[in-house]
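Missing here is one protein chain; the remaining ones are kept as they sit in the complex.
Lettered A and B in written order, each chain numbered from 1.
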Amino acid sequence: MYFPDWFIVHYSYMITIFLMVSSLYIIVMRSNMIKKLVGLNLFQTTIYLLYLSPSKITGGTVPIIMYDKPGAIYSNPLPQVLILTAIVVGVATLSVGLALVVRINEEFGTIEEDELFDGNV
Amino acid sequence: MKFDIIARVSVKMFLPFILLFGLYIQFHGDYGPGGGFQAGVIIASAIIIYALVFGLFPVHQIVPLRYLRLMMSAGVLIYLSTGILTMILGGNYLEYSVLAHDQIHGQEWGIFFVETGVLITVTGTMTGIFYAFVGRGR
Partner (left out) sequence: MIVSHLPVLQVVVPLLAALIVAVVRSGTVSWMVTFLVSSAMPFIAFALLFQLLSSGPFTYEIGGWVAPFGIEYRVDFFTCFMLIIVSFICVVAVPYARLSIASEVSPGNQPFFYSLYLLFITGLFGIIMTGDAFNAFVFMEISSLSSYGMIAMGRDRNALVAAYQYLIIGTIGASFYVIAVGLLYIMTGTLNLVDISERLRDVESMRPVLAAFVFLFVGLGVKFALFPLHLWLPNAYAYAPCFSAAILSGTATKVSGYLLVIFIFRVFGVSFEYVTAPVISVFFFLAVLGIIIASVAAVFQDNVKRVLAYSSVAQVGYMMLGIYLANLSGLTGAIVHFFNHALIKSALFLAVGSVFYRLGDVHLRNLSGIGKQMPLTMAAFVLASVSLIGLPGTAGFVSKWYLAQGALERGMWPLVILLVFSSVIAVIYMGRILEVAYFGEPSSSSVNVREAPASMLVPLWVLALSSIYFGFDTRFSVGMASKVAETLLMGSG
């Protein structure tokens, strides 16, 4: 397969990888703790994409058995269930992280990491 | 927001429908898309939008923080006791089939109990997170 075709066929993976790498860049390069958490949440969201995009079958319907339509194509429900769990985990992580940032702001008066590690707070 | 008449009136109008929609999502979860997580978030959003428009104080009177703490635990407790009940009735942990006279009804009951637990916990947790961040520093 020629490169542009290959690229188009796998476009969902390309989007996933692009978002994943850019979110990691946010986590590594930003010094603001809230922005880091935004990057972290984006990173987790790209994982949802990674799971969900292969589970969608072209022309498939919601995975609820329809007795009046035998032979209907269903999308795979399992990744959606897994990602529902992962979303809950992500929300929990985000709220724990934000709670920590709020406490850090109360104790140190700043949420910029470079100010924190300079040691002048 | 306190004096914004449109927001106040429309929130009051929408509130019962939001709650009703939450319950619809909850009980429709047996047959179609939906379930405790989504319903819990929708019901929590009703509480949160009320707090955003009318302030924290009236919401605290309707849903105090200590209720939320109980709700968070009670929901998971319902889930666990469903599991323990199925063990007492002779099945494995969370084997819903033993809950009723036949397998299909058993599954239905089991999912109903667990989703109720999920609803209570998610509502409690979501509102609790909102309270924790909004009530900070007052």
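The definition used in the following text is that contacts are C-beta pairs under 8 Å (C-beta built on N, C-alpha and C of every residue); 3 or more make two chains touch, one makes a residue touch a chain.
This one's a predicted model, so the numbers in the text were calculated from it and none came from an experiment.
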item: Which displayed chains the hidden chain touches across the whole complex; value: A, B
item: Contact partner of the left-out chain, one of A:L19, A:L50 or A:A72; value: A:L50
item: Contact set of chain B toward the excluded chain (per top definition); value: 69-70, 72-73, 76-77, 80, 83-84, 87, 91-97
item: Contact set of chain A toward the excluded chain (per top definition); value: 24, 27, 33, 36-37, 40, 43-44, 47, 50-51, 54, 78-79, 82, 85-86, 89, 92-93, 96-97, 100-101, 103-104, 107-108, 116
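What we mean here is this: only the chains that are shown with their structure count from here on.
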item: Distance between chain centroids, defined by C-alpha means - chain A, chain B (Å); value: 25
item: For the chain B and chain A complex, residues of the former touching the latter; value: 31-33, 37, 129, 132-133, 136-137
item: List of chain A residues in touch with chain B within their complex; value: 62, 64, 84, 88, 95, 98-99, 102, 106
